[in-house]
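Note that one protein chain is taken out, while the other chains of the complex remain in position.
After this line comes chain A, so read on.
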Amino acid sequence: MTASLAAPSPTQGAKTRINDFSIQVATVNGSGSQTANTVLLRAIFQMGVFVSGKNLFPSNIAGLPTWFTIRASAKGYVARKASNEMLILMNPETAKEDIAKADVGALVIYDEPLQLDKLRSDLAYIPVPFQKLVTASCPEPKLHKLVKNMIYVGVASRLLGIDMEEVKKAIAKQLKGKTKAIELNQNACVAGYDWAMENLPDQDHVKVVRDNKTQGLIIVDGNEACALGALFAGVTVVGWYPITPASSLVETFIEYADEYRKDPKTGKSTVAIVQMEDELASAGVVLAAGWAGARSMTSTAGPGVSLMSEFIGLGYYVEAPGVFFNVARTGPSTGLPTRTQQSDVELCAKCSHGDTQHINLYPGNMEECFQFSYDAFDLAERFQTPIFVVTDLDLGMQNWSSKPFAYPAKPYDRGKVLNQQQLAEAKDWGRYKDVDGDGICYRSLPGTPGGKGAYFTRGSGHNEYAQYSEKPEDYVAIVDRLKRKYETAKTHVPAPVFRNLGSDKGILAFGSSDPAVIEAQDVLAEAGLKTDYLRLRALPFTAEVDAFVQEKQVVYVVEQNRDGQMANLFRETYPALATKFKSVLHYNGYAIDAKCIVDQINAFEQK
């Protein structure tokens, strides 16, 4: 058997890309390719190279095409890269289209019977007899479909120069203790590796060379990081309803709660987790539990937030705490449920009817997913209001490497809650009286004995003593105080982080856009355009954000939606500066890449 690499290759003569490439794997959803792709990603990670993975999956259980891209980057760029140096084509339905879209010079590993090598002459083809290799390595025909994918991991590992021991370790890690499955998959992988060793010549297009960049790092997805944040924050009531891409946040939490949230003395649970009948009921559970003194949360996506809107407004007006995770996906309506977007910015900023303003946290990496989730429960109880933690599918469901999370040693802030004795001593207590001038009032919890502190919570008009009122002055006093409370939050929410190269041109972004912005900043700087970058981490805007937008001559607001929603919030907050804000947008459902940012900023600069 002669591999086509032996023939003159379009990649010959080009500089070898060491630890700096992207691989795209095209498979069929439900074929077990997720395991294979994660093993390949993990093996590169174990070789000490920065790596990130993006699963571009369909809204389907099995049968539709799915792609997975793996990017290795010595420089630590982990955003999606628009071009790929290696393709692994396992899906006959998309193979021709994948070839048509391939970047010149790409290595193409494909299933031999697809006969793709005649389609273009500017690619390097590697046909692999997968069926033959599967039959030889796996005795059980019903498992052939699943192990087939492990064979390409073996072939790719050999071509890239990944140590087979690392691949085997990655398989064992991925399949956690399932001995038979581990053996089966390792055998298939070795079969692919050995076949490549015997039949394929070395290639010098892309290589993995052992490095030490990932030592001590973890691989995690944002939903798991948020679940861990909630676990350490001591959440006690979870009301939720399944929705992509937010389900795995609570599901992962359930797994951890099984282990870490049992009373050691009685074996009983210290957290109530209820899958509700819908998102409306989930929101009700969260707010009522918070009202009754529990730390409560739910996890949802855009459509769920729309459904929860009425309750969120109630929570804002009656001042009940609760943490609402929004793992955003592509809207509007059902939209693209398995694709990413940052298109709920305005929804979460002002969720519900009437005048409402909410504290929003925007984690931009895994450590922040953990830490902000932890902090969100403090903020909810301190400010007695619904708090949004807004991530997206890209942060929530993709694999990211990260430093291990630091232990959140800071004690819980349970906020202004009066106990029995304090209530007995309080003079003229009113649930909605602003005693401290910060807009935050003192509350009592249902069940407090002593005959003091009971009050009536209502979504209708009320005065400082929580009594029903339709008086204009009572209404205005309450809503103005709520605004004051929001002002107070400016000094409590996470301040932005900066990456300033020394410029009066600003880039402002948030959340999952961070890696693409950093890469774009470097690309622009190399071409002579320096920028200062502010990564926003919360609403309301803090003093640092204010200073940045005041001083920059132009602010490029990078975000993953069509309408420039964050830029709109800035234009609304700073009407005098409205023309400073230029929108750099990406909204096709894929994660943002550096190139689109560079291209759009260059286009503005050339105007």
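We adopt the following convention: a contact is a pair of C-beta atoms (placed from the backbone, for glycine too) under 8 Å apart; a residue touches a chain by one contact, two chains touch by 3 or more; residues count from 1.
The rule is short, and it goes like this: contacts and distances are computed from a predicted model.
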Original post:
Looking at UniProt, which of "Porin", "Dehydrogenase/oxidase", "2-oxoglutarate ferredoxin oxidoreductase subunit beta" or "Nitrous oxide reductase family maturation protein NosD" names the chain we cannot see?
Top reply: "2-oxoglutarate ferredoxin oxidoreductase subunit beta"
Original post:
With respect to the chain omitted from the figure, which of A:274, A:477, A:529 or A:577 is a touching residue?
Top reply: A:274
**OP:** Could you tell which one of A:110, A:193 or A:232 touches the chain left off the display?
**Re:** A:232
Original post:
Among the options A:141, A:354 or A:451, which residue touches the chain absent from this view?
Top reply: A:451
Subject >> Hidden partner interface residues of chain A, rising order >> reply: 216-220, 228, 231-234, 236-237, 239, 256, 260-261, 263, 266-274, 276-278, 280-296, 310-311, 314, 318, 404-405, 407-409, 411-412, 444-451, 454-460, 468
